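Reading through the structure tokens given below for one structure.
The excerpt is restricted to a subset of chains, each kept in its original location.
For clarity, chains are labelled A and B in written order, and residue numbers in each chain start from 1.
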Amino acid sequence: MTVELDTGLPSTRLMQGFLREKQAVEIKLTTGDTFTGTLRWQDPLCICLEAEGQAVLLWRTAIAYVKPA
Amino acid sequence: MTVELDTGLPSTRLMQGFLREKQAVEIKLTTGDTFTGTLRWQDPLCICLEAEGQAVLLWRTAIAYVKPA
């Protein structure tokens, strides 16, 4: 759990691009829940999304897909 | 399983903040169960939530998201 985020990966860079550009994204979880918002940050365990004015901490292991909203 | 919790990660620190401030949080599991309560502690395997007066040990592998309640 001391793993680092590989910032050279295309997926990490695409997510960083969405973050910098405040691109609205839709994230679907394996529970079937879908969140729409902008990315605040990502780390090796979670993705923090700003949705409806609050931070939602999405567990990476539960993410199914991310796409521009 | 002797992994340690990386206390420098943004997600770990956000959770520690919720814990210190006794912020009520909503945690949804991949089963679809949602728990609302305050965090007692977190370790590499579990998150311990105080909900309805008792401790609930949530397996990290089953967590979908955490957000302020």
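Note that a residue touches a chain if its C-beta (ideal position, glycine included) is under 8 Å from a C-beta of that chain, and two chains touch if they have at least 3 such contacts.
The structure presented is a predicted model; accordingly, all values stated were derived computationally and were not measured.
Trainee: Taking the 2 displayed chains as a starting point, can you state how many identical chains form the whole complex?
Mentor: The number of copies making up the whole complex is 6.
By definition in this document, only the chains that are shown with their structure count from here on.
Trainee: Would you mind reporting the rotation angle for the C-alpha fit of chain A onto chain B, rounded to the nearest 5 degrees?
Mentor: Rotation angle between the two copies comes out at 60 degrees.
Trainee: Nearest whole angstrom, what separates the Cα centre of chain A from the Cα centre of chain B?
Mentor: Spacing between the chain centres: roughly 18 Å.
Trainee: Could you please specify the touching residues of chain B with respect to chain A in the complex?
Mentor: Residues 3-6, 9-12, 14-15, 28-30, 32, 44, 60-61, 63-68.
Trainee: For the complex, give me every residue of chain A touching chain B.
Mentor: 1-3, 29-31, 33, 35, 41, 43-46, 48, 54-59, 61-62
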